[in-house]
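Every protein chain but one is kept in place in this view of the complex.
Order as written gives the chain letters A and B; numbering starts at 1 within each chain.
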Amino acid sequence: MEDSLGFINDLLAASIRLAAPLMLAGAGGLFTERVGIFNIGIEGTMLAGAMAAIWGSLVTGNILMATLIAMLIGVLFSVLHAYLTITRRADQIVAGAAINLFALGATNLLNTPLYASFKYRPRVDLYPILAPESLQEIPILGPILFAQPVIVWVAFVLPFILAWVLYRTTWGLNVRAVGDHPQAVATAGISVIRLKYTGVIISGLSAGLGGAALAMADLGLFAPNMTAGRGFAVLAAFVVGKWNPIYVAAACIMFGAADAFQLRAQTLGFAIPYQVFVMLPYLLTIAALAGLVGRTVAPKTIGKLYDPETI
Amino acid sequence: MVNEGDLALRMIGINKQFPGVLANDNINFELKAGEVHGLLGENGAGKTTLMNVLYGLHQPDSGEIYINGQKAEIASPKDANDLGIGMVHQHFMLVDNLTALENVVLGIPPERPPLLDLEPARARFEELVEEYDLGLDPNTPVWQLPVGDQQWLEIIKILFRETRILILDEPTAVLAPSQAMHLFRSVRRFAEEGNAIIFISHKLEEMKEVADWVTVLRDGHVVDTVDAGTAQPSQLAQMMVGRSVFLDRRERPPMDSKNEVLVIDQLNCLNDRGTPALRNLSLKVHTGEIVGVAGVDGNGQRELAECISGLRQPTSGIIHISDQLVSNVIRDTTLLGFIPEDRRKTGLVLGFTVAENLTLKTFGKTPYTKRGIIQWGLIREHANALIKDYDIRTPHSMVTTHHLSGGNQQRVVVARELSGEPALLVTCQPTRGLDIGSVEAVHKVLLRERNRGAAVLFISTELPEVMALSDRIIVMYKGEIMGELEAESADVNLIGELMLGHREASKVAVGGAG
Partner (left out) sequence: MKERKNVFLPIIGELVLTGGRPILAVVLALTVGAFLIIAYGKNPVEAYAAMLEGAVGSRAAIANTGVRTAPLLLGGLAVAFGFKAGLLNVGVEGQIYAGGAAAAAIGITPLPVPSWLHVTLAVIAGFIGGVLWGVIPTLLKAYRGISEIVITLMLNYVGIHFASLLIHEPSPLAKIDAFYPQSPNILPSARLPVLIKGTSLHAGLIIGLILAVIIHLALRYTPFGFRTRMTGQNPEAARYAGINVKKQIIIVLLLSAGLGGLVGTGEVLGLKWALYDFFAVGLGYDGIAVALMANSNPLAVILTAFFFGALRAGAGKMQVAVGIETPISQVVQALAVLFVIAIGFGERVRRTRLERGQEPEQEAVAHGG
C-alpha cells in the first residue's frame, strides 16, 4: 500500500516535471499557428534556448538572467523564421526545418566550448523549490504542485495568462481572426503583418522559456539534442488542445505523463513494451485529427502564403 | 451636424490608371446626405475602382475628395472608417470561427484597452437587430449562419461604426427576393437618418426600387446622372452600353446552319458558393454559327462554360456535343476546343515551354507518345507548325511560356485548342487584356472557325465585339437567358436592357428572335 502510494506520487511528480517545458513552449507556441504560421522550428528554438540558459547561468550565475537570455535567443530564432516566411515568403515547413538543422548543428558545435573552461561539467543551479516541506508532504497536491521548482509554477500560470490575453483582449480577438481570414482583418484596418510577426515572436519567447526549463528544472546540464523531439510533441499538443492555451497545457501534461510512464515502464518490466507509451501521444494526435467530426478547428489559413494584394 | 441636402461627399477629377487601362477618367461624383445613389455600369466601367479609391484601398493618380466640405486624404481603410465611410464588399469579410458579435467588434478600438468588453457592443447589436427586424443571435459563430444572415452581419458591422457614407457593392448577389426587399427598406431607413448610400448594381429593378439618383459609368468616365424614379430602362441601357467604341460588323459567308452541335437542355447548376448559377437554361448552337453570350460578369457565364466542358457537374439537365453526352472533363480536341477566361491560371502552364503547352491535352496519345515514351521531336515539329500557322511570336518552341507577351500566350492557347479542328469551340473573354493587334487576331480566328463549319459559343462582357462577331446573340442574367436576337439587326439598347434584367425587354426579344 505504501509502495503504490509512493509510486503514484512519484509518477505524478515526474509527469508534471516532464510536462513543464512542453507547457511553457506550448502556451505561447500556439500563437504562431493562431496567426496562420507553421513554426516547426520550435524544436530547434527550444534546443537553442536550453543551451543559452546553461551558458547564461555559467556566465552570470543568476538563474533569472539565464532564463531571460534563453528567451532572448528564442526571440532571435523566431524573428528569423518570421522574416523568412512572412517577408521572404518562403515555405513555412522548409524554413522551420532549416532552423532546426541550424540549431542542432550550432548547439552540437558549441557543446564543447561551452564547458571548455571546466575540468568536469558542472551542474548549474536549478530552479528552487519554494514551498515549505510541510506542504510538499500533502498527498497528490504535494508532488504535483508544491514539491516542484518554481518554473513549474510558471508553467501552470502562463497558460491562464495567455488564455486571458487570447480571449479577453482586443488584441487576442485580432489574433483569433487573422489566422482564419486575414483579409477581414485588413479591411477592418488592422495590420496583418504586424500580427503575424508578433505571433511568431511569442512562440519564440515561449520556446526559449521551455528550453530553459528543460535545462534547469532538474538537470542543470546541456546535452546534445536534449530536446529529442519535444518541439514536435508541442505541435501535437496544439492539435489535441484545439489551440486553446489551457487545453494545450492539459495535453502537455498528458504527454508528460506518458513520458514519465514510459521511463518507468522500461525498468519495471511491464508486459506492454515501453515504446507503446512513447508513441501514445503521437497516436492520440493522429486519432484526434482523423476522428474530428464536422469542422476542423485549425486556423484556416495556416501554412498559406498571405498576399496583401488580394482583397 | 449634417443637414438634409448638404453635400456629404464630393469626388473631383478622380483619375486612376492601371497597367494598360484607364479605370477612372476624370470622374466627378457628388453625394448628398440622405440620398441613395446608384452606380451603374458594365464590367470595367470603373465603378468598383472608384469605390475602392473612396475606401482607401487604391490611391488615385489625381483628384480630390471632400467629405462634408473638408478635404480628405484617404490612404487606407482605417482612414476611411475614421471619416465615416463604410464598405460592404462583394466577398464577405467575416471570420468563420468567431461569433457574429465578435466579428462586428473586430477593429473597433475598445473603451478600456486592452480589455475586450463585449457587453456594450452586445446591447447595441441587439438594438440594431431589433430596429432592422433581423433574426440574428450575437452569439452564433459565423460558420453556422446562412448566407443571407452573413450579408446582414456585414451591414451591421458598418452600422456599428459611425458610418455616414455607406458603400454597398452588389449586395443582393446572395439574397432571395424577399431578403432583398428587406435590405432595401433598411437602406431607405438608413438614408432617412441623414446618411448617404452608394449602391453598386447592374440590376435595373433594384436601382429603380431603392435609389434616388443613378450615375452611369462607361469606360471609366461618367455618362450622366439621372433621377432614378423617372429614368426609362432603355435610357439607362443606352447610357450604359452606348456606342463609344464601335467595331465594324464582320463580313461573313452565309452558312447552312442546320446541324445541331451543342444541345443544352434544362441545365441547372450551382456556383462555388452553393447558390444557383444556372436556372433551367436551354441552348442550341449549330454548325457554322457564332452564338455570342452577352451579359454582365457573374451571371452564370463562367459556370455555363464549365458545365459544357465537363469541369463542373450540373445538378440537373443534359448537355450533348455532336450527340455525345457530356459527363466528364472533355479531353477530345476534335470534339471541343475550350479557351478559358484566365489563360494564365487555367489555360497555360507558364513554367512549361511553348511546345509543351501546345500539347497539353494530347501529349499522352499517339503519335506524341509511342510505347510509353514521349516523342519530343514530333512534338516540336507539331509545335513549329502551329507557331507558323497562328503567328505566335517566339524564337523557338522551347522557350518558357511566361516569357511571351499576353497576346502571344493567348495565341498558344488558341492554337492548341483549335489544332484538333473541334466541332464545338467555347471561348470565355478571349480578348481580355490583349492589345489591339492580338484582339484582331483572335477575332479573325473565331470567324475562320465558324466559316470552317465549327459551332462557336463566344462568351464575352465586351458588347462591341459580341455584336461585331456573332450571328446570334443571347443575353444572360442571373443564370437565365433573357433573350435571343439576330445579331445583324440587334438593337444595342435592347441588349443593354436585357443585361440589366429588364423583363419587358425580354418579351420583346424572345418574340422577335427568328
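The rule is short, and it goes like this: a contact is a pair of C-beta atoms (placed from the backbone, for glycine too) under 8 Å apart; a residue touches a chain by one contact, two chains touch by 3 or more.
Keep in mind the model is a prediction, meaning the values are calculated, not measured.
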Contact list for the unshown chain, restricted to visible chains: A, B
Residue among A:Val124, A:Leu195 or A:Leu235 touching the omitted chain: A:Leu235
Contact with the hidden chain (one of A:Ala14, A:Ala95, A:Val124 or A:Ile201): A:Ala95
Candidates B:Gln59, B:Gln90, B:Thr275 or B:Ser405 - the one touching the absent chain: B:Ser405
Touch with the omitted chain, as defined above, among A:Ser15, A:Ser57, A:Thr227 or A:Thr285: A:Thr285
Touch list for subunit A against the chain that is not drawn: 38, 40, 80, 84, 88-91, 93-95, 97-102, 104-106, 108-109, 111-113, 225, 229, 232, 235-236, 239, 273, 275-276, 278-279, 282-283, 285-286, 289-290, 292, 296, 298, 302-305
Touch list for subunit B against the chain that is not drawn: 19-20, 309, 311, 328-331, 338, 340, 345-352, 356, 360-361, 363-364, 369, 372-374, 376, 393-395, 399-400, 402-407, 433, 435
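Please note the rule applied: only the chains that are shown with their structure count from here on.
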Mean-CA-position distance for subunit B and subunit A (Å): 48
Residues on subunit B engaged by subunit A in the complex (per definition of touch): 57, 76-78, 81, 87, 89, 91-98, 102-103, 105-107, 109-110, 113-116, 143
Interface residues, subunit A side, partner subunit B - complex: 167-174, 176-177, 180-181, 183-190, 295, 297, 300, 311
